[in-house]
Each structure stands twice: as C-alpha cells, then as structure tokens.
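Every protein chain except one is present and positioned as in the full complex.
And now, subunit A:
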Amino acid sequence: REASVPQFGREQSGPASLPAEDVSTNSNGPKQDSLFDDDPEDLFAEATEEVSLDSPERDVLLSDGPSPAITPITPPTSVITPRIESLTVPVSLQIEEEEGGDSFDIHIAVSDPEKVGEFSGTFWHLRDKQDSSGTSLSVFKQGEFSVKRRFSDFLGLHSKLASKYLHVGYIVPPAPEKSIVGMTKVKVGKEDQSSNEFVEKRRSALERYLMRTVKHPVLLKDPDVLQFLESSELPRAVSTQALSSAGLLRMVNKAADAVNKMTIKMNESDAWFEEKQQQFENLDIQLRKLHASVESLVCHRKELSVNTALFAKSAAMLGNSEDHTALSRALSQLAEVEEKIDQLHQDQANADFYLFSELLGDYVRLITAVKGVFDHRMKTWQKWQDSQMLLQKKREAEAKLQFTNKPDKLQQAKDEIKELEGKVQQGERDFEQISKTIRKEVSRFEKERVKDFKSVIIKYLESLVQTQQQLIKYWEAFLPEAKAIS
C-alpha cells in the first residue's frame, strides 16, 4: 500500500487532495461542521452523543467476574502497534501520574510503524514537553512532541467528534469506558494487582482509541483532533462527568432516541442497507457472546495457573517423602516442570486477554457506533419525509387559500412553500449524502476489521507457538529423568 501524505493547511476549509484510500471526503470535514453548528433547526445537534458511555454491555463488563487470585500481571512485552500507512507525522504523548506515584513513561506514536503509543488517565497531569524534530511534509506543526491528556479529555474529544460526524454517517471510534470502581481504586492510591491491571487495560484501550481515530482520514484532519494531539493547553471537557447533569441529559436523549427508532418505519429502497444492517445486528450478538466467552476463558486460565502451582508444590512434597531416590528426584523434577507450566498458563492468560478480549470489546463498541450511524441515516430519512409531508400540507393549505381573499396570507404561504421546497431538497441531498458516506465507511470499516483481526490472530497464534515450544522444552528435559528411574 502506497503511503501518501495529505496536504492540509489549517487555514483552508477543505482538503486539497486525499490519500489513496477509497474514501473521498471532499464534501465533508470542516465545511459540514460549520453547517451543522449554525443550523438552528438541526434537531440532532444535541442528541448525538457518545453512545458507548452508557451502553448496556458496559454494565456487564464492569461487574467484574471473579478474579480468584491476584496473579502478577506483567504488561505485555510486545505492545500491539497498529500501523498507519497514510501518515508520516510522529506524535508522542507522554503522561504522568498525579500523586507522584510511578511515572509512566510511555510514548504513543501515531505514526509510522515502529513507535508505540500510550495514553493517560483522568488523573494524570499534562506536562509540557515538546520535542521538535524537523520533519517536513507534516500535517502537524512540529515533528515530534508530547502532550499530556486527561481521560476526560479523551472523552471530550470523542464527544465532539461524535457530535460532528456521527449523524453524517461517519463511524466515529468509541472512546474507552468510564469505570467508577476502577478509577476510585487508583485515585485512592491502592497499589495492587487489580489496579495495575486496570491502569494497563485503560492505557492500552486509550492507545487503540487514538490509533483508530487518527487512522480515519477524515477525523484526522478535524481541528479538534489536531488540537488534542498538539496543543499544550486544552480546555477542560466538562460535560463528560458520568454523574453530571449533562450525563443525565445524554441518558434521557438516548432513551428518546431508542423510542424514536422504534417508531420510524423506513421504506428501505436499498437492499444493500437492509442486508448490512441485518449483518451488523447478527455480528453484534455473536461478538458479545464471544467476548463473554473470552473473558470467561481468561478467568479460567488464571484459575488453572493457580491450581497448577498448587499441584506443583504438592508434587514436590510427594517427591520429598518418596524414599526411592531416583523416583524422588523425578517427582521433584515434575514439580518444577509444573511450576514452569503454571507460568506459561499465566502468560497465555495475558495473551488471551490483551489480544482477544480487548479487541472484541472494542469491536462490540464499534459495532454499536456503526449501528448508530445506520440509525442516523434513518433519522435523516425521517426528517426528509417530515419536510416533504409538511410541504404537502402547506401546498394543500395554499391551494385552499387560493379561494379565499387573503393575499398576504397567500404570499406568506407561498414563501413558506418555497422555503420548505428548499428544505425538502436539502433533506434529500442529506439523505443521499449520508447513504453514500455510510457505504464508504462500512467498506472502510470492513477492511480495517480484516486488518485488525488478522494482525491479532497472527499475534495470538504466535503466542500459542511460543507456549508449545516452551512445553516441548520442559517435557524433553523431564523425560530422561523419568526414564532414569529404576
């Protein structure tokens, strides 16, 4: 795949040329942005909020399954580094913990492959540290720099992007979820395995979120995104508190949306949409079940690791009390092998988790966003239809007025009709636009999905290969000991 560079200056209002991806976004971006901001009659400006913040499956995910033992979780040594081929701009984000605890020195690089990304949490400070390296051809003002961001900033970014792009048909990657329980633990400064796990989990999730966002050719150019990645000061995102009035408003709107969705009866003329929608519904169901199973697997593997360790100890004791020397030694060896296998199980559990479970969780949320986009299309259609019906009524009214003698009323009616005709046309255009956008987005999404899954599956298989190789090593070392018993 050819890497091509978007030419873009922030002063312009539209992109000049675009990367070789099949999404042509000529008519989208800032222009559309302003259109919707100004439009007073845009009914959806408020209502399109981040869907995943209060999504139902989060409750399932939050109510953590049993963590039977606090096993040492070491962050994966090879962090997933998604690739962006269309960018050559390195950006690194550096985060620091608030209360002077450990400082994470991780570098998110939204750039060419080699760099790795990290993120921040809500309680982490931003520190100003700018590293400029002179790379030309960059979208960003500097070659490499770091900013600090809070978790709420990420949510704020998402919220802005969602309000701008979701209802035009763009699949905006959902932000990682809030977790009140997890956050409180970390805030309180509790230093245990589960809070470390939580931190790592969140770090990884934010990284993936950012990567997905910047991979999107349209979103990348959004000024909010750029500001997020670059500017040292960011206005505090206030409306992202979980239990704020804004949050409640969001919940109410969401409920209203759900009701509306049920009442919209759309005549789907396009079979593609119908088929895709069905497909995504099914996918949603299956992915959720799959996710639940993977989480169960992670849990069981941890359990297995604990039990293997216990068995190893027991075998060692047995070896001690065995009075036949060679057998005793062999049993001790067996105990050692089992101990090593226990470690393997742990590592495997980590792989399961970080590779699969998180990916699936991301996709469940992504699918929700996709479904949201389809819903917006329906709403757009509805709006168009409403305008049309209103126009119809007005025309009928006008026709009636023809027979009365009220010239100014008639004129008013004619004006209204004119306006409405414009609206209807606009509505139709909007509908066609969103349909077009969605088609492109879906095809892009599907490509990304293949890439994502493929890379994860390969990593997972590689981790399995490693496990098997280790197992072979251990048992091969053990076999002669067993044979030596006489």
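Operating definition for what follows: a residue touches a chain if its C-beta (ideal position, glycine included) is under 8 Å from a C-beta of that chain, and two chains touch if they have at least 3 such contacts; residues count from 1.
The rule is simple: contacts and distances are computed from a predicted model.
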Given the choices "GATA amidotransferase", "Transporter", "Dihydropyrimidinase like 3" or "Sorting nexin", state the protein name listed in UniProt for the chain not shown.
"Sorting nexin"
For the chain left off this view, which of A:155, A:334, A:391 or A:438 is in contact with it?
A:334
Residues of subunit A in contact with the chain that isn't shown?
279, 282-283, 286-287, 289-290, 293-294, 296-297, 300-301, 303-304, 306-308, 310-311, 313-315, 317-318, 320-324, 326-327, 330-331, 334, 446, 449-450, 453-454, 457-458, 460-462, 464-465, 468-469, 471-472, 475-476, 478-479, 482-483, 485-486
